[in-house]
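Working notes, structure below.
In this view, the complex is presented without one of its protein chains, the others remaining in place.
Right, chain A next:
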Amino acid sequence: MMIAASVGDTIVSFLLLAGVSLSLLAGIGLQRFPDVFARMHAATKPATLGLVLILVAAALRLSDGGDVVKLLVIAAAQFITAPLGAHMVGRAAHRAGDQMAPDTTVDELARDSEQRSGH
């Protein structure tokens, strides 16, 4: 019984620490990446998995099934909204002609937009 409890604690601690680290990485990435688009990468991916890991840790510690279902709804909302938000910010930035990092190699969106407006 004692061993089972400590194994459970270890798993929950690991999930919490991993989730928190990923959220921290997302924050540092926002600060360090060179332009809006790269920052959106940092804001969507680690933040989503980080939140999911924290939610799994919380679900393992909760005994009430209703609360676990609430956590599932939170996870679903994050999976639906994070990519949408990043998409809208990225699209707006690109249309507004936001500066891309100087080492950007190709931009086929700018090329195709020019072609369309040229018609």
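Quick notes on this one:
Here, a residue touches a chain if its C-beta (ideal position, glycine included) is under 8 Å from a C-beta of that chain, and two chains touch if they have at least 3 such contacts; residues count from 1.
Basically, contacts and distances are computed from a predicted model.
Between the names "Phosphonate transport system ATP-binding protein", "Na(+) H(+) antiporter subunit E", "Fe(3+)-hydroxamate ABC transporter permease FhuB" or "Amidohydrolase", the one given in UniProt for the chain missing from this structure view is "Na(+) H(+) antiporter subunit E".
What chain A contributes to its contact with the hidden chain is residues 22, 25, 28-29, 32-35, 37-38, 40-42, 44-46, 48-49, 64, 66-67, 69-70, 72-73, 79-80, 82-84, 86-87, 90-91, 94, 100-101, 103-110, 112, 115.
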